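Note that this complex is displayed minus one protein chain, with the remaining chains in position.
Showing subunit A:
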Amino acid sequence: MIPGSFSYHRPASVADAVKLLSDLGEDARPLAGGHSLVPMMKLRLATPAHLVDLHGIAALKGIRRDGNNLVIGAMTTQHDLLASDEVGKSVPILHEAALLIADPQVRYRGTIGGNVANGDPGNDMPALMMTLGVAYRLEGPGGVRDVAAADFYQGAYFTALEPGEILTSVLVPVPAAGHGYAYEKLKRKVGDYATAAAAVVLTMAGGKVATCTIGLTNVHETPLLATDAANAVIGTSLDAATMKKAAEAAEAIMSPAADARGPIEYRKHVGGIMVTRALQRAAARAK
């Protein structure tokens, strides 16, 4: 568990970081909190020749409101998210999910940018970002572009990031006032990735579900939007038969790997349960 050798760079601006990454090419990797990248390097599963540390770039940090968007800088840590009243008020599901990520030590270092750019299906933020309809702002040699979270993930560790590009912020549309939300995560212990997890954001009208989005974590090689499951509950009062249908629709798109968390059948089964539990809790919270 000793990493190979690498050189270390600490640019002071996004432009410098982009230039470094473009010049150094394939062998260079951005370094954020290091809590996904460094463990991989220690196992020599990742052997970057250059690390471009983003901690020197002040512009990448911070949380601000911009119209109906909450703009969160890529280098904002999970701890910063939890410490933000603005986040707690306008997108409380971010607090709920961040608290289920690892432990305080990891949350002090781990960043939202690293969590979503990593492309690990086990990360919790990506499915949540998809559920919230977030756009990622990317900056590279070709300029700035926004990519929807839902279009970002292509496979395990494969994303829409182009060579030399970095993710600078995530743009979170603030959900409607009175929305209900829940992030249900089954894990074996603190610090474990989800056996299965589900994010739900919904609104209710007259006792019935008016709008609903459902995201799924760690039940496929990418995070998933469970669109059929969400559609199945819209217009219903979440009766038992509907819940069953939603769980089945969600399970239908899951294809988790068998691992020490359990066999495929189990992970899908509890994935369905996470969906129903998240729906129940979200509905109870909606005003």
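In the analysis below, contacts are C-beta pairs under 8 Å (C-beta built on N, C-alpha and C of every residue); 3 or more make two chains touch, one makes a residue touch a chain; residues count from 1.
To be clear about the criterion, contacts and distances are computed from a predicted model.
**Student:** Can you tell which of "Membrane protein", "Carbon monoxide dehydrogenase large chain", "Ferrous iron transport protein B" or "Amino acid/amide ABC transporter ATP-binding protein 1, HAAT family" UniProt lists for the chain that's not drawn?
**Tutor:** "Carbon monoxide dehydrogenase large chain"
**Student:** Just one of A:2, A:45 or A:241 touches the chain that is missing; which is it?
**Tutor:** With A:2, A:45 or A:241 as choices, the missing chain is touched by A:2.
**Student:** Could you tell which one of A:56, A:88 or A:262 touches the chain left off the display?
**Tutor:** A:262
**Student:** May I ask which residue of A:167, A:216 or A:270 touches the chain that does not appear here?
**Tutor:** A:270
**Student:** Residue by residue, what part of subunit A touches the chain that was omitted?
**Tutor:** Within subunit A, the residues that touch the unshown chain are 1-5, 44, 103, 186, 188-192, 195, 259-263, 266, 269-270, 273.
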